[in-house]
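Please read the structure below before turning to the comments.
Every protein chain but one is kept in place in this view of the complex.
This part shows chain A:
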Amino acid sequence: MNHALIIGQYVPSNSVIHRLDPRTKIAIIFFFVIFVFFANTLTSYAVLTLFAVGTAVATKIKLPYILKGLTPVWFLIVFTFVLHLVVTKEGEVLFRILSYPIYSGAVEQGIAISLRFFLLILVTSLLTLTTTPIEITDAIETLLNPLKKIKFPVHELALMMSISLRFIPTLMQETEKISKAQASRGVDFRTGPMKDRIQAIVPLLVPLFVSAFKRAEELAMAMEARGYQGGEGRTKLRELRIEKIDILAFITFGIVLIGLFLTRA
């Protein structure tokens, strides 16, 4: 579980998509999310679906992992589809379910909207399946660099994200340790009415917070002792570089967009 928390949904592999610069992936996904809303014909949806599914195949990630990322939203996709079937009343009556008429417009719209939902979720989850949170943090830092001009604390935010990601597993272990220590003193988290359980969390939270703040203080002192002075002139352990495959990825995406605009009505 701790391991899963550090890397998130990331599935390690050496596929083309994994090797892409995280900035490339973020940029493409950003534009994909916008352009999904431009699709309005069957073929234009087909173009986008082909791109999304093609990318998913190129990641070489096994299907169950990809589906796992979709599970929280399956319900929404299906629910939206059914809702459109019931509510939309356009076009001709296709057939009747228990004498309730289903219109052709409803089926079309239901499929289009659910497909859009599905594409949005598939593509965005492909980013986190092929990129570690720390890589994304680095990418955000360089992508948002221009915002430094308006005094937006880009470097500080990225640093806080890295520190936070680093300490989640530590605090998790701490929580486990404290909860065992308190359980051995007779605190019961598992039974009783809701009020008692909430009260049982208090002896867990106080030491957890105290130790987290203690760590924050120690870390700050260590940073000061090493002369931390903000992002100016700091060098990086992991350098991001745009390679040939990134340019190829942009070209592919460009072709998809041209295809989208040729096929939409």
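One rule holds for everything that comes next: a contact is a pair of C-beta atoms (placed from the backbone, for glycine too) under 8 Å apart; a residue touches a chain by one contact, two chains touch by 3 or more; residues count from 1.
By definition in this document, contacts and distances are computed from a predicted model.
**Student:** Which of the following is the UniProt-recorded protein name of the chain this complex doesn't show: "Gluconate 2-dehydrogenase subunit 3 family protein", "Germination protein, Ger(X)C family", "Biotin transporter" or "GMC family oxidoreductase"?
**Tutor:** Per the UniProt record, the undisplayed chain of the complex is "Biotin transporter".
**Student:** Of A:49, A:104 or A:124, which residue touches the hidden chain?
**Tutor:** Residue touching the chain left out of view: A:124.
**Student:** Decide which residue listed in A:58, A:107, A:171 or A:245 touches the omitted chain of the complex.
**Tutor:** Within the whole complex, the residue contacting the unshown chain is A:171.
**Student:** Consider the whole complex, including the chain that is not shown, and state which of A:198, A:237 or A:265 touches that chain.
**Tutor:** That would be A:198, which touches the missing chain.
**Student:** Any idea which of A:38, A:95, A:213 or A:261 touches the chain not displayed?
**Tutor:** Checking the options A:38, A:95, A:213 or A:261, the one contacting the hidden chain is A:213.
**Student:** Please output the residues of chain A touching the missing chain, sorted low to high.
**Tutor:** Interface residues of chain A facing the absent chain: 1, 4-6, 8-10, 29, 69, 72-73, 76, 80, 83-84, 86-88, 109, 113, 117, 120-121, 124-125, 127-128, 131-133, 136-137, 140, 151-153, 156-157, 159-161, 163-165, 167-168, 170-172, 175-176, 179, 189-190, 194-195, 197-199, 201-202, 204-206, 208-210, 212-217, 219-221, 223-224, 228, 230.
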